[in-house]
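The complex appears here without one of its protein chains, the remainder shown in place.
The first chain written gets the first letter, and so on, giving A and B; residue counts start at 1 in each chain.
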Amino acid sequence: MFSETAKKNADACRFCWMCRHVCPVANSTGNEAHTPRAKGLLTSLVERGSDYTPDMAEIMYQCCLCGACSNDCVTGFEPPVFIREARTHAVVNGYVPPSVGPLTESVLENGNIYGKPASEKMSALKDVIGNLPQRADTLLFVGDAAAFRSPETALAVMGLLKKAGANYTVLPDEPSSGAEIADLLGYTEDVRQRAFGTAKALSDTGASVIVTLDPKDAEIFMQHYPKWGAAFSERVETATSCIAALVRSGKLKIRPVQNRKNVTYQDPCRLARDLNEEAPARELIRATGMNLQEMFLHGKLTKCCGGEILREYSPQTASLIAQDRLFDAKRTGASAMVTSCPGCTTSFRKCGDRSGELEVLDLFCLLDECS
Amino acid sequence: MRFVACIKQVPQSQESGIDSVTLSVRREGVPWMISPADEHALEEALHLRERFGGEVQALCMGVKSAVEMLRYALSLGVDRVALVSDPMFVGSDTYVTARVLSRAIEKMGGADVILCGRRSFDGETGQTAPQLAIHQNMICVTNVIRVEANLRGSLKITRLADEGEELIEAEPPILLAVCEGINHVRLPGIGSMRRAKDVPVQVLNGEILGFRPDEVGIKGSPTRVVQVERVEFGRSVRVRIEKDARTGAENILERVFRASEG
Partner (left out) sequence: MDGRGFMFEMVLSELEDVVGRENVSISDGERLVYGVDYFWVGRMWVDKGRLPPKPDYIVRPASAQEVSRLLKIANYYKIPVQTWGGGSGSQGSALPTAGGIVLDTKRMNKLIGIDEYSRIITVETGMVFQRMEWYANERGYSVMHIPSCLTCGTVGGALAHRGIGIMSTKYGKIDDQCMSMEVVLPNGDIINTLPVPKHSAGPDLNQIFIGSEGTLGVMTKASFQLFDLPECRKFRAFLFRDMTSGFAAGRDIMGKIKPSILRLYDESETRSIIKKVVGVEQKGAFMNLAVEGIEKIVDIEMEVIRDICRKYGAEEMGSDYGEKWYKNRITFFYPGYTLDNPQMFGTMDTVASYEKVELIYWAMKHAIEDNFEGVRFIAHSSHWYGWGTMIYDRFIMDSPPEDPEEAIRLHNRIWNAGVRAAMANGGVINDHHGIGLKLSRLMKEQYGPAMQVFEGIKKSLDPNGIMNPYKLGL
């Protein structure tokens, strides 16, 4: 049932525990079945004749696909490979857990996980988009998470691009990148076919650079679209990278804040681990004059916020994960945590600190205020 | 139109080893993959079905465990699959393989277009496809990198030649041996995976295909592997550091011209 690559990874992971300490889900729920190795063990048992059952499928969805396990593995094995395939088989067999079902249906029909029609995606941004040209050098790809849950972060990036005098535009009917479908269903032809449509929409703008707000979108554009044959523009850049470059070149001027704070920075899991990016956001924080105090585990060792998707169907688990990370942030003595990913921004605002001791600051909103 | 794709299951690594007794590639119990060029042949068959309508069949001659690969083919949207497998086929050379495949194709109802990879990942002879075309009495076009439909309903085929590309117009029945770069392979889709669950894998053995043991396998093969050896290419390397790229390039060119002269 599983591919050779998935089998190889599952057979390696099934008896190994070495990455247990970094799995955000398993460490929050305390459930052995949520560890990467448990998922490997179940996969290996299915390959050896056990039935693939709905409760195994349920376990496979208790994962935020943050890659902490793959990052930790010294010998290069990757649990997300068999976890994603297990999800594909869950969908094929109709074993998707009841809490996840509405999301998989929504994502196949609308492209987004929120059950909203695709036409509503850019509604919070349509006024600003209305004033943008149809074609431009730079295309800002907002992504589902920001569009539906934190449009102010997208508006902030747009504000920064405008202030920098960038020739940019945003798609008024922005399709989904497919990152959410890929997480829920695995890498199937359904994702690939949608990728062709998205790639065309991106190319039609004539842009030579696509700037993505959500690291998830950057990852799928950069690391999957090309090998699927869904080609589009020359370059994909993350928003953090792009804005940092504008500041460095002097095109965007950042004023230091009036009241300096001690802040800490949450590296988005996919940005740090999949895209190897850590420096630009830190440059930007320093430009605002805030005093950056790193969490003990940062950079590639960052901890996931719980993630946009897991939060929708397992809000309690996602909340525990976010709280654990906020505890890390509070121990630095910082009064605020800066986030640079729409998923993180919403996760920490929604699920996080009830005591009000720690402020959650979106990096782009912060920069927009400082420029 | 009836499209038949011949796909071979090969070991993932070229290091998986040669059996010292039979001098053939070890296949059982090693991680497998579809021979890359065959994967693209299969994709092209599916692509052509989308253009012309019809049916795609995937055919594999191999060990019993190759069923897994054929199930994968079904998950891509292939209509029918068959495994040609029998202990008597073990050790068949390309000529016999082609003969067996040909008979299997007949058994499955014949083909208008047969697609193969231009050569396999493990054997790399590139012979089976043209031999199959002969058995099927079809035109054979090798090293295909593009297939387009002509206004007149025939196929416009681009193939790689020694010095560029050749354009060929032809009509089925035809066999195309394709290159890896011809297309991007698709992934299994939820819909095709669901439909695939109910499709059986037909197994065609020697008896069903009407072969005698002495006609196939090592005994029936006009050629046989005598020796397998690893060839090490030795090369002496010299490193020269030049003051700039232009000077360096000119020096290298000078050496190349001198070497080619005598």
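We adopt the following convention: a contact is a pair of C-beta atoms (placed from the backbone, for glycine too) under 8 Å apart; a residue touches a chain by one contact, two chains touch by 3 or more.
Remember, predicted model here, so these are calculated numbers, not experimental data.
Peer 1: So which shown chains sit in contact with the chain we cannot see?
Peer 2: A
Peer 1: For the chain left out of this view, which of A:135, A:235, A:248 or A:331 touches it?
Peer 2: Result: among the candidates, A:331 touches the missing chain.
Peer 1: Which listed residue (A:12, A:207 or A:244) would be found touching the missing chain in the intact complex?
Peer 2: Touches the omitted chain: A:12.
Peer 1: Taking the full complex into account, find the residue in A:21, A:200 or A:248 that is in contact with the omitted chain.
Peer 2: A:21
Peer 1: Write down which of A:1, A:33 or A:292 is the residue touching the left-out chain.
Peer 2: A:33
Peer 1: For the chain that got dropped from the picture, name the residues of subunit A it touches.
Peer 2: Listed in rising order, the touching residues are 11-22, 26-27, 29-33, 38, 41-42, 44-45, 48-50, 53, 55-56, 58-59, 72-77, 296-297, 316, 331.
Here is the rule we use: only the chains that are shown with their structure count from here on.
Peer 1: Cα centroid separation between subunit A and subunit B, in whole Å?
Peer 2: 39
Peer 1: Could you please specify the touching residues of subunit B with respect to subunit A in the complex?
Peer 2: Interface residues on subunit B, with respect to subunit A: 12, 31-33, 72, 76-77, 183-184, 186-194, 197.
Peer 1: Could you pull out which subunit A residues touch subunit B in their complex?
Peer 2: Result: residues 3-4, 7-8, 88, 91-92, 185, 187-193, 227-229 of subunit A touch subunit B.
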